[in-house]
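Only one protein chain is missing; all other protein chains are in place.
By written order: A, B and C. Residues from 1 in each chain.
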Amino acid sequence: MSEYLSEEERRAIRESFARLLAKHCTESDVRRLIATPEGYDRDLWRRMADMGVLGLLVDPTYGGSGAGAVELESLMEEAGAALLPGPLLSSGVLGSSLFSACTDDGVRLRLLPGLASGDTIASVALTGDSGTWRPDGVSVDAAPKGDAWLLTGCASFVTWACAADVLLVAARAPDGLGVFLVEDAQSLAGVTALQTHDPTLHLSRVVFKGVDAVRLPGLDESALEQAMNLARIALAGEQAGAARRVLDGTVEYIRTRVQFGRPVGGFQAIKHMAADLLLEVESATSVARQAASAFDEGDADSNELISLAAFACADAFVQTASSAIQMHGGIGFTWDHWAHLYWRRARADAQLFGGADFYRDRYLAAKESRNAK
Amino acid sequence: MSEYLSEEERRAIRESFARLLAKHCTESDVRRLIATPEGYDRDLWRRMADMGVLGLLVDPTYGGSGAGAVELESLMEEAGAALLPGPLLSSGVLGSSLFSACTDDGVRLRLLPGLASGDTIASVALTGDSGTWRPDGVSVDAAPKGDAWLLTGCASFVTWACAADVLLVAARAPDGLGVFLVEDAQSLAGVTALQTHDPTLHLSRVVFKGVDAVRLPGLDESALEQAMNLARIALAGEQAGAARRVLDGTVEYIRTRVQFGRPVGGFQAIKHMAADLLLEVESATSVARQAASAFDEGDADSNELISLAAFACADAFVQTASSAIQMHGGIGFTWDHWAHLYWRRARADAQLFGGADFYRDRYLAAKESRNAK
Amino acid sequence: MQSNDSDDAIDPLRAEVRGWLDEHWDASARKPAHDFGIGWRRLVVDAGWAAPRWPEQWGGRGLSDDDALVVEEEFNRVGAPGCGQDRSHVSANTLLTFGTDTLKHEALFRLIAEEITTCLLYSEPGAGSDLAAVRTRADWNGEHWVIKGHKIWTSGARTAEYGLLLARTDWDRPKHKGLSFFFVPMKQPGIDIKPIHQITGDSHFNEVFLDDVVVPASNLLGELNEGWKVLLVGLAYERLIMGEGIGERKQGSSKDDHNRADLISMARDAGLLKDSVFRRDLAQVLAYRQLNELNVARAKMELGRDKSSPLMSMSKLAMSRILHEEARIMTKMLGAASLLDGEPHEAAADVNYRAANAYMTSIGGGTDQIQRNIIGEQVLGLPREQEADRHIPFRDSRSVTG
Partner (left out) sequence: MQSNDSDDAIDPLRAEVRGWLDEHWDASARKPAHDFGIGWRRLVVDAGWAAPRWPEQWGGRGLSDDDALVVEEEFNRVGAPGCGQDRSHVSANTLLTFGTDTLKHEALFRLIAEEITTCLLYSEPGAGSDLAAVRTRADWNGEHWVIKGHKIWTSGARTAEYGLLLARTDWDRPKHKGLSFFFVPMKQPGIDIKPIHQITGDSHFNEVFLDDVVVPASNLLGELNEGWKVLLVGLAYERLIMGEGIGERKQGSSKDDHNRADLISMARDAGLLKDSVFRRDLAQVLAYRQLNELNVARAKMELGRDKSSPLMSMSKLAMSRILHEEARIMTKMLGAASLLDGEPHEAAADVNYRAANAYMTSIGGGTDQIQRNIIGEQVLGLPREQEADRHIPFRDSRSVTG
């Protein structure tokens, strides 16, 4: 947990963020943004910066609040609940943590303040067409060219590249994986926007045909893995928060929807579905938070918990959003109802950074190695 | 389907068998038999022989009715429903079909009439301690010794060896798997009765330290597989019939058990469990019967259907018996209630001849090879 | 059932159908042999082959079920459409059973000739699972029925000639006892049709607003206030059809009508057929579908082709699981690619469409939960769900009082 934020400050920023989203990220806001090419709300982005959300992970030296995974997870629960569209995960989590881990203070000084203030948006290219988000899925090669590097290859499923000012690219250098900075990302050729199933998520495919880039010192495979871990925790928080909101909304509906002369939530078939979902939602919340706390504390079981959070939260959100449509009946099958927006997000979140079965296996492997000791 | 039995004869024998079991294989009969060392009812065995049940698969030349898998499956539904204990599957199915496939008419003339009349009981040793019931699980070796053979090794999970007059042993000969006959099985040394989870099932482990045996000509790996297929169909029928009986009994209970002022079957949680179980039971019945019919017709998809029946019927019976205990509540948790007897049989049947996951994979492999064509 | 094709044993009916088809249908070109001046389906109707089980008065031939199947077999053999309407045309069968002669003369032949279509005006925003709670009203003004109300989940509303309408004709009786069933002429003022955008992206369904819509007395089906009985006949058909998997058609989409997923080929292409975890899931999903097919086949064998059976009522429930699970495993096969959608990403678009469209079966035509009630109550004989407003005047029900 953060050395910089007190318990009260932490609660306060979460509450402020929740209020902000309740005001500027309603369902109709989300639907409005879906129809825009940008896909996110620049004003809201600015407000999030002012509130310290964008610089949450950034050290105070560079204008951030220097908070940790616990605070991040907590805010992501709110972001998930509101179905917030935009590059928070890309820029505020992956970008911030990668730049922060860079050992070149010049880079940090140049980039981090912009990320924290919202003036600069970062996008991170982590995987190729295989979409595995594993080191072996990286399909960009980096070749030295004087002091700089030349990138060749292809990255896909790049989140919010469309909105990015700078692009960070995981690429294979002669000495192993590294992270490379492409500035002025908006003028980069070879970026294709991909049509997505979840309209609140923007993805791009980027083809590099000899693109000049700067290698960020200090960012090896393990630094990348740390940044990914933060992103996994953030995503788990988003899923837990979104799942809870879906359940709340569904419970509200079944409490009031009358069929056969009484509210449908009084029928066991529906009531028991809700009870089972609550268990999933509470479990998702518990593990997302505990994974965050273990990460911040550097606990020995933090990898295990992050993997557990990754699949448990993904499954919980998919199950909750899927059941929600069923529990709403016909109205849940309409485009104008909110349920399918969450359902699409749930399906998308379940694929980002690798599927549930991958993390299930990774979780078991972590438990095995602890068991063997 | 049989050339010897008419549609009416088939229905008649099933109905007679059902009446016989209703009279002589009630729950209290089963409980009484569980407490005896033999574990089955010799009088009932005799009556089953008289009715033609034991000689069902035996050619009329040898005193049987020469029926096929369709008739067998149909009777096994009744046997399963009544939780019939005894060597029907060992002697009436595996034994009969192996001897029938033997190309030595002398063997057939000597053994089959006894099997059909119930005077001779056969047990078949098919697997070793691994309990896979696959060719690679056979752990008895057969070495030639003049005209005869010498068996060495070990077989386990041998059904009803305790009751057997003759033992058929799958063993590895120099030229491949074969089937070997050990007569006077009751005086065979090295037979240990195994304590079983399902008290209606008797199993033994048999250690062969150079036992004299006769090789049955014509019985190679493929003949063994045919016999196994009949046994799988029989077991599927048993499972389908038992599952249906369990569901019927459970529905009867929840129709009459009053809690909160009304029958518990009126509560959706219970009602919907019953509806879901009905789907499983009907599916089990459909596939067991269709597998039998495809086997008799020599259909191209008969292996596929037999594998499907193997896991679908196993899963259906386990699910039905497990849910039945839950649906009965406290009374279902008592030894004196019938539910756990079926539950134990369901768990046992799910292991005999290999587990559900094995057959699921085998089913897919069969579908693949048809799909590739 | 015989399908003996040897000429020496052919039965006279089969010979007659065959002769008629030889004369009128070009089997190799799969089209009528000549231009007969009328549409092919009308030709079939006029010859009495469209609904051979029906009485001659209404265009049938009064054939037994077995004989009718002979006619269908012969039509199928040469790929000629138009037969079997007595088995599969829900509206026409409802009309035959419950309609007035006036209405039958007006609509029956055109329906089975498929010259006109119908739509279903059953569900309402407040009457989904609880269909008997409809509040659309039909009042007799001395001359004709006047309809006022708001219907939902109506497909084909714009093209339909008639709407099959469930409306309340007596508010003082209990909910099931005050409903009547009408054939509403759809081409008239007062009917406002608004498409519903579904989560699949399709707009297959509509909302239909009825404002002082008029219906002649002869368009009442069955007795006044006995509309619930008429409805049940139609619903039973709908569920049966969904159970056979027709619900998985991509109605309203640009895709083929029959696009069952070939999961094995997909898995092979995705290189997943050697992944043992995936194999187990795949085998189970294939099993669900095959078991349902075996159930349907057994039901048909045991009970004859057009009777309903306990197995049939389970089939829709089974199909719901099949479609959801198939979509799930297909999503797994695609992995990250399922994040995509739209024309450039055809496989993803297909999977995502299927995942959404599976709800059409698990919700439409009676939710899975309602299906389980039906199976529990009507098949297993378990006590009915308590229905607070079943026996009180509908105007006092919570559906009205809120």
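Going forward, contacts are C-beta pairs under 8 Å (C-beta built on N, C-alpha and C of every residue); 3 or more make two chains touch, one makes a residue touch a chain.
All values derive from a computational prediction rather than experimental measurement.
Asker: Which displayed chains does the hidden chain touch?
Answerer: A, B, C
Asker: Looking beyond the chains shown, say which of A:16, A:226 or A:268 touches the absent one.
Answerer: A:268
Asker: Which one, A:254, A:306, A:321 or A:341, makes contact with the chain that was left out?
Answerer: A:254
Asker: For a quick check of understanding: of A:139, A:283 or A:303, which residue touches the chain that isn't displayed?
Answerer: Checking each option in A:139, A:283 or A:303, the one touching the absent chain turns out to be A:283.
Asker: Pick out the residues on chain A that sit against the missing chain.
Answerer: So the residues of chain A touching the unseen chain are 251, 254-255, 262-263, 265-266, 268, 271-272, 274-276, 278-279, 282-283, 285-287, 289-290, 308, 311-312, 357, 360-361, 363-364, 367-368, 371.
Asker: When the complex is taken as a whole, what residues of chain B touch the one chain not shown?
Answerer: Touch set of chain B with respect to the missing chain: 127, 130-133, 156-157, 194-198, 201, 203, 258-262, 264, 267, 269-270, 325-326, 329-337, 339-340, 343, 347-348, 351-352, 355, 357.
Asker: Over the whole complex, note the residues of chain C touching the chain we left out.
Answerer: On the chain C side, contact with the omitted chain comes from 275-277, 279-280, 386, 388.
Here is the rule we go by: only the chains that are shown with their structure count from here on.
Asker: Could you tell me which chain's Cα centre is nearest to the average position of every protein Cα atom shown?
Answerer: That would be C.
Asker: Farthest chain from chain A, comparing Cα centres?
Answerer: Looking at centroid distances, B is the chain farthest away.
Asker: How big is the gap, in whole Å, between where the Cα atoms of chain A centre and where those of chain B centre?
Answerer: Roughly 54 Å, centre to centre.
Asker: Taking each chain's centre as the mean of its CA atoms, how far is chain B from chain C in angstrom?
Answerer: 43
Asker: What are the residues of chain B that contact at least two other chains?
Answerer: Counting only residues that touch two or more other chains, chain B contributes 268, 272.
Asker: Where in chain C do residues touch two or more of the other chains?
Answerer: If we look for residues of chain C contacting two or more partner chains, we find 369, 372, 385.
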